[in-house]
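In this view, the complex is presented without one of its protein chains, the others remaining in place.
Presenting subunit A:
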Amino acid sequence: MMIKCKEASWLISASLDRPLTLAEQVRLSMHLLMCGNCKNFSQQMAQLRAIARQVGNGE
């Protein structure tokens, strides 16, 4: 089943808080293969996480 960017963005956010189920992982990675926007979104979320943790630590 193909998911849209809306669902993909939700899964990307969820993956920052819990391990995705196998089915979720498959759906997300298939979507990311074809979607540059979501690939960028995923990287942006990782960048925000890294920086937030850094400033949160007072670094």
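In the analysis below, contacts are C-beta pairs under 8 Å (C-beta built on N, C-alpha and C of every residue); 3 or more make two chains touch, one makes a residue touch a chain; residues count from 1.
To be clear about the criterion, contacts and distances are computed from a predicted model.
Its UniProt record calls the unshown chain "Sigma-70 family RNA polymerase sigma factor", which is the correct pick from "Sigma-70 family RNA polymerase sigma factor", "CheC-like protein domain-containing protein", "Cytochrome d ubiquinol oxidase subunit II" or "ATP-binding cassette domain-containing protein".
Residues touching the missing chain, restricted to subunit A, are 4-7, 9-10, 13-14, 16-18, 36-38, 40-41, 43-45, 47-49, 51-59 (touch as defined at the top).
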